[in-house]
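Sharing a structure with you now.
Heads up, one of the protein chains got dropped from this complex, but the rest are sitting where they should.
Should a chain be cited, it is by its letter among A, B and C, assigned in written order, with residues numbered from 1 in that chain.
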């Protein structure tokens, strides 16, 4: 017997890509959101345009847990290619909703799953004529049925449909009809609602449901980026797309109709980052977004930007590596590579957003930090964060906020007869030197930017002493950044357990849930979320205050753990890796299991309880 | 008063590049070698073709210490641009040999240095007419003078000159004349020999004096490389040059005059490595050599080779980084970058030669390992090793040695009806799977090589389980390599001190000397040289057996130390970095000073003594 | 994910000279969009390889990244395939070819793959006259990343989202001719009767054989206003000649109109027949080809067919003077410099 649960379920839609299902599925998630219930949808899509399996998985959870959860309560299976595995994936006691236009072969039946056949295609063909419409409305029909089965408010879905087709009003009635058809079929055929179902709440507040990449793009818009140079690559492409569409809305000069921005689709990633360097060197806020292979290709320029000290904001929306790897799956697999990218001794600033709201904030902050530190700043997003909608705080911008352009001298500064300027002279002791933008002054302030070694006056030098002074100063500069990157977030006022847990980015949702589960089992685990690199003092302190610290991340080699050990001179024995690297977002259950296992093996359980 | 020393001196020649001095200076070093005395020359040259300062520094040491030594006993200064710093660089009690054709300004005089003026240019102009000759013979004149001053046997130099001009005999007499002119001038003008001087010994045995790059190229020739694809970059270029010249000597089919090799100067490093992958995939031993920027550019393909498991032997002759950095200076700055090159979780095999003899051996071994492990193998040479002549054991090749082609199936294998082959199936449990070369068999054995995730049958797969199985197996495969890379070299039978020292590549010379100095001061330090990565058990054991281990390397961030900590889960407190990163080869004195400092700060001295 | 076609073979299907049925030249079922031009090109490749009696395992399939670059999985399952990284197929093919001069190399690429990120390698593989066939599946857009304009998109072409391309399109045919490529052709995925013989000739050509095949992307670039849509291409296509390729040994049965035809005999004895040639154009003179294309452009024509062939083509191995045995067949016996040599080398360093 299925257990009865309200607002706590996982539903998965199994579709074929290119059949218009994405829109119907999106309506479902949005309807839950509108009903005031926390929701977390995940798109699991192939690296392909049409005809392959794609899944849309939605977790509904009124406690607000947004992590992916293992176990599927309801599976809407409309892809014959994957029938077997879809049915197998349903939790015992769950439901299988399928298209019964054709009879389901007996071998697919499961005793412990309720099989709910709906002749979706048949209904659609009975009511619509054009084949393409039959295909599209089939999706709305199953949405209607799901609404009945799960008690989703039909009015809410209708409202969403009306908004969606606001400019194509004649599409509204046929959609309504399809919705009703599905709804009624389910009402008439099954006992509705099911035991797992939803119910209106008021738990959303002013939160929004937005993709990380969309928020990132908005961050760079508010942060004052005017130059975007990029090369298409999943899952970063939608940043460029969103930047373009917002720029076209808010960055057109009203008098002339001209653009207060420039977007260039570069010929490849090497060119994209080269253009960023040219743009920032010349004083315009510029950035690029890429992933995986793009980062590899950018390595030469990354080292250049580090060494010649040219600001460069680089957004890495990570996907499954190495190589082309799993381009439509998520991972946090480039952490180490980005931290030390390019040949020679280097170290780069990293930002780790874990919500779209932070994508927005760090999208703007990254531009500031790049200018302030005249170096490469990576924002380490990932496919899960970037391409899925997340429930998150609304975006906020202080209208009086000024861009931090860093240490840039103006023509006026050069009028000061006491100014003794040298491009790479550390006058403030923080490792950051003063730069000039070309054309600042007719006779003062020009200098030569180069990736070969140079002295304080930006002159070429092969002196070992000049070199050592230079690289030591740059290292000092990156150290200074510790205080400027977003600090670690602590989930408790004071440390109260010998056990600690560190996480970052998209491991956060699952880690918080895992922490709660441990707590409800009487095990306290202190937690900290890392938001920036180089690490600040809080990170050191947190680790020092715990005997064992679990580092939760989504890669194979425990890359953040390596970074912690190497940068903070931590004994590796203290840091226990908790890893997930199969390309799917990590679940709380996974974390709990791995930590449990470690604790029981090490007999720590006793001690902690 | 200069102290009297035999066969223990440092002489430095300060020249202008493009003036033919390299040849004269080389004769000096070779003469010492022929006199049976260990010698170690270092070229310190600018990133430029003509007209800039260049130095040639030779250490003569009958104990056989080959490291660069701080302190210059004799400086031959023929570059007016650097007069001041050259004179300042001489050790107190040393000698300054200069061209007195023009009077030396008084300000240059030093009381604690013997100033030996020789009117080199004047002598040359008196005896030679063509300006270019005057320039060239001036170099031979100072060589003659130095022979007199240091007691270098004139006959030996003459013999070398005769060999050099064996095919242009008429150049011999004028060279002899110049040599004699210099020799006689010095004999007549100064008390010869000086207190620091040389004297014939028999300490060379069958050793040779050869550049690392030359030996590397020979290694690849003997190792069976037939395809070299490369792009010019200092300091790796001379590998390609040497490979070409040996191939043209030993790899021409005598019947047809055709080449049993193919060399392509690629359009860039991305193409160079792409060609290597194509070549090895298709069964020809292929390799490339590059440095710094080249490695950065190759990152995408490196990840591909790792993930799709295509053999790739890549020689990195390291230079001063990051970016263009110091292209004509030496560093071990790419260790970490190469170990984990490319985005995603990766790990690559590294070889660390420390003599030209090892360059030869590893040049061949690298080809074997790449084939055996179907992955990227880096040989980590550096500018010092690659472009300077080193006294080293003669090259040796077992004429019965077979190339290890790794697990490659032949048409015959496919005739076996029991063969169940899948490209990425681990049948032997070592993580290494069987591959086929294109055209092996008409209907069996074909497969698709790809950088996207795939299953054991080389078919594209987006399954998380397939992915995890794949990357875990590859990790296992790289682990297997531990037993196949050259093992660590231990400098004692059993560990006998709480202190240990780890070094690799070109830090070896200085480390060994430093170890001897400590020993002569009554401090025992156990030592180990790393020759390969992933690390073998001996490395673990060595570190475990010592309280404190000094890791000597030539980069800023202690990259090998990071690698040790990360791979072996070592407490960082145990590993003390001893670093030198100014672009000059590290000296024993430098190591001693740094270790001393550490010991006294930590009060370990007492304990050890 | 790849799906395998059921492989029962009708025994009555005709067998070619090397003993294979046409089915043996197929691959796994395509996962491209229904109607994608690339699938038609795959079919032409299958047809061409079958017709020229090529043993499948003696061909290597090379590609980069993109919808187009996936196609090697959809033909010639008995051939080894190398799906490399984005834009770098030419370098990998160069290396493979260096290793074994005896195989046939068939590279496929997309316009994003070749004209943007891969431009450098395209230029240099042409310059080296590598013995390979290079098929560009040219749809004027980036299919796999969802339809962005590529560098071959024509000036003024309208994208699916309605925007007009402000940039001059790169014509890789023009570029290949300028670079002195030894075989240059253009065709259309929808014109199998022209494409199949072109591929056959390209495979036989000893040197770099480039075929730019306009191959509409039904999903992202088949809209009105696009100059790479099926409709547009069909309306503007203009063949330079009728074309046939006859492998050596095969009896010649082509008839061509007196005075307007030309035949070109290749190194291996195969012959290319061109009939009804355009005016002012000689397929063995590359400047006349450049001019012919220009002329066409002025009139808005997409000129197709074999545009240029250099019958004197010297492929890379000739330029490098490599031995006749493929390098990957050389063993210790062939490569070991000989006893005593290393001692002599050591001596030169004493």
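Couple of notes before you dig in:
Criterion: a residue touches a chain if its C-beta (ideal position, glycine included) is under 8 Å from a C-beta of that chain, and two chains touch if they have at least 3 such contacts.
Everything numeric in this text was worked out from a predicted model, so none of it was measured.
For the chain that does not appear, the touching partners among the shown chains are A, B, C.
When the omitted chain is restored, the residue from A:177, A:450 or A:469 that touches it is A:450. Of the listed positions C:61, C:124, C:205 or C:228, the one in contact with the omitted chain in the full complex is C:124.
Summary of contacts with the chain left out: across B:92, B:265 or B:496, the touching residue is B:265.
Where subunit C meets the omitted chain, the residues involved are 116-120, 123-124, 127-129, 151, 166-168, 170-171, 174-175, 178-180, 287, 290-291, 294, 319-320. Where subunit B meets the chain that is not shown, the touching residues are 18, 46-53, 231-234, 237, 265, 267-269, 293, 323-324. The missing chain lies against subunit A, touching residues 33-34, 206, 208-210, 214, 218, 221-222, 224, 226-227, 229, 246, 250-251, 253, 256-264, 266-268, 270-284, 286, 300-301, 304, 394-397, 399, 401-403, 436-443, 446-452, 459-462.
Just so it is clear, only the chains that are shown with their structure count from here on.
By count of C-beta pairs in contact, B-C exceeds the other of the chain pairs A-C and B-C. For the pair subunit B and subunit C, the distance between mean C-alpha positions equals 43 Å. Subunit A and subunit C, compared by their mean Cα positions, are separated by 40 Å. For subunit A, residues touching at least two other chains, in rising order: 46-47, 293, 323-324.
In subunit C, the positions touching at least two other chains are 1, 85.
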